[in-house]
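So, subunit A:
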Amino acid sequence: MKFLFKDKLTSVASLILLLFVTLAIFGPWIAPFPKEGAGASHVDNSYIGPGWHHLLGTDELGRDLLSRIIYGARPALFIALAVVGFAAIIGTLLGLIAGYRGGWIDNVIMRVSELFLSFPSLLLSLVAVTFLGPGLVNALIALIISWWPWYARLIRVEASIVKSKPYVEISAAMGVPGRTIVLRHILRNVTTPLIVQIAADLGTVILAAGSLAFIGLGSQPPSADWGLMVAQGRNLIFDQWWISTFSGLAIFLAVLAFNILGDALRDHFDPRIARQ
Partner candidate 1 sequence: MKVLRNRLSSAFLVLLGASFITFTLARVIPNDPALAYIGPKATAAEAAKLRITLGLDQPIPIQYVKYLFQTLQGNWGYSLSTKQSVLQEITSRLPATLELITFAMGFALLLGITLGVYAAKYRGRFQDSVIRILAIAGVSMPAFWLGLLLQMLFAGRLAWFPATGEFDIELKYDHPITKITGFPIFDSIITGNYHATLNGLHHMILPALTLSAYSFGLLSRMARANLLEVMSQDHVKVARAYGLSERLIFFKLALRNALPPIVTVTGMSSAYLITGTFFVEQVYNWPGIGSFAVNSLLSIDYPAIMGITLLAAIGYLLINFIVDIIQSKLDPRVWLQ
Partner candidate 2 sequence: MTTILKVSDLQVDFMSGEKILNSPLRGINLEIEAGKTLGLVGETGCGKTLTASAIMGLLPTTASQRGTIEFAGHGFLEASVMGAIRGSEIAMIFQNPQSAFNPIFNIGAQLTMVAQRRNIERGRIPELLIDRLASVGMSDAKRILASYPHELSGGMLQRCMIAMALISTPKLLIADEPTTALDATIGHQVLGLIRSLQQRQGFAMLFISHDVSAVAKVSDVISVVYAGRVVESGPAYDLMNNPQHPYTRGLLGAIPSAQKRRGQLTAIPGSVPSSLKDIVGCSFAPRCALADSACSKEPPLVHINQQLIACWKVGT
């Protein structure tokens, strides 16, 4: 795992991610004002600028912004892992079947995925969450709906490459049952491109979830959600600039770190040239 610290950029990204994960897990114990983090308002000291007492200042309901951001880490990580996790599982399953079986199943799965991919994926999620009703879980489902096709297509392409390799043909010729071939040979050899895609997607999902929350279709107040917090500070941007700026910064850093990690992973596994 030494590639995590192979150059300055990647090591900074790894540190950010480390911080992000620890905040997500131990948030409540680290946050200076755990109650406010969870949502209790404290009206009398609203709009305090960043200072000693409240490092990042307080929001319109007087809650300490730093604790709110710390509390916001958990849902952000959760939605990223959940969306990418489910999307990857569904996509890999369908991609493997399409890739190995071929024939009409392959066509059906690929046509459906292409259909989903012919939409700007975020739009699909927005529409889905509107009809599902706002909320973190619905946002999660909406994102999964528009995300699985990327994985289906990726795994299908990689699976058909591996399927044409001699070692698969030999196993098939020996009479190894299809199921074992898919699990033992194909799945184990598509994991590399899968991991690289997952790492790159984690960031993009946080970005998408943040956008949903910003419009108000993600988790609802008073829960601490970075996208929501940016929206809440939107109209105060000229005076109480810190509310939107710092919560937005949290999203940006998390997404940036994941993207850099994605690049590092790609270089590690396919060192030829750093490609997008």
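Candidates were picked such that all candidates are chains of the complex that A comes from, given by their letters.
Methods note: a contact is a pair of C-beta atoms (placed from the backbone, for glycine too) under 8 Å apart; a residue touches a chain by one contact, two chains touch by 3 or more; residues count from 1.
Only a predicted model underlies this, so the values are computations on that prediction, with no experimental measurement involved.
Given that all of 1 or 2 sit in the same complex as subunit A, name the one that actually touches it.
So the candidate in touch with subunit A would be 1.
Would you pull the subunit A residues touching candidate 1 in the complex into a rising list?
Contacts found on subunit A: 9, 114-116, 118-124, 126-128, 130-132, 203, 207, 210-211, 214-217, 227, 230-231, 234, 237-238, 241, 244-245, 248-249, 251-252, 255-256, 258-260, 263, 272-276.
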